[in-house]
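Up next, chain A:
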Amino acid sequence: MREKIKMSDKKRAAYRTGIVVFLVVAALTAVEFYLASISGAIAVLFFIALIKAALIVRYFMHVNRLWTDEGHE
Partner candidate 1 sequence: MSVATTTLSQYRAQLRSNRLGLWLFFISELFLFGGLLISRFYLWGGTRPDLDQRLGLIVTSILLLSSFFMYLAEVGAEHENRRLFLFSLIMTALLGTAFLLGVVIFEWGGEIRPWDGAFGAILYGMTGMHALHVASGIVLILIVAYNGLRGRYTAERHWGVEACAIYWHYVDVVWIFFYPAIYLMGTVPT
Partner candidate 2 sequence: MKHLLAVVVLIVIVTLAVGFLLNPENLLPTLASEEGAFVDQLFSLYAFVIAFFFALIVVILLYSTIVFRRKKGDDKPGANVHGNSVLEIVWTVIPLGIVLFFAGLGAVYLKDTLKAEPDEMIVEVTASQWSWRFRYPEFGISSTELNLLNGRQVLFVFESTDVIHSFWVPEFRLKQDVVPGITTTLRLKPTLPGSYKVRCAELCGLNHAYMLAEVTVMEQAEFDAWVASEIDSGALGPPDRGAKLAGLNGCLACHSTDGTRSVGPSWRGLFGSEEILEDGSVVLVDEAYLLESILDPNLQVVEGYRPDLMPKVYGDTLSQEEIQDLIAYIRSLEN
């Protein structure tokens, strides 16, 4: 029983991470689009792309599993 509650906690946390990351990345894309419509500054756009990529690499691709050795739950 306890196991089950823990499990669903983890699941809920995972959902929350996914939604937050998705929303942030979507918002950053909108910012990019808006910035580009007023000026195509390469450095700023590149920096935003870097943040988006970092979010996906960290949270969607779980890059930390490479060194935390996390198995499949």
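Selection rule: all candidates are chains of the complex that A comes from, given by their letters.
Criterion: a contact is a pair of C-beta atoms (placed from the backbone, for glycine too) under 8 Å apart; a residue touches a chain by one contact, two chains touch by 3 or more; residues count from 1.
Being a predicted model, the structure only gives us computed values, none of them experimental.
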{"item": "Numbered candidate touching chain A, per complex, among 1 or 2", "value": "1"}
{"item": "In the complex with candidate 1, residue positions of chain A that touch it", "value": "7, 10-11, 14-15, 18-19, 21-22, 25-26, 29, 32-33, 35-37, 40, 42, 45-46, 48-49, 52-53, 56-57, 60-63, 65-66, 69, 71-73"}
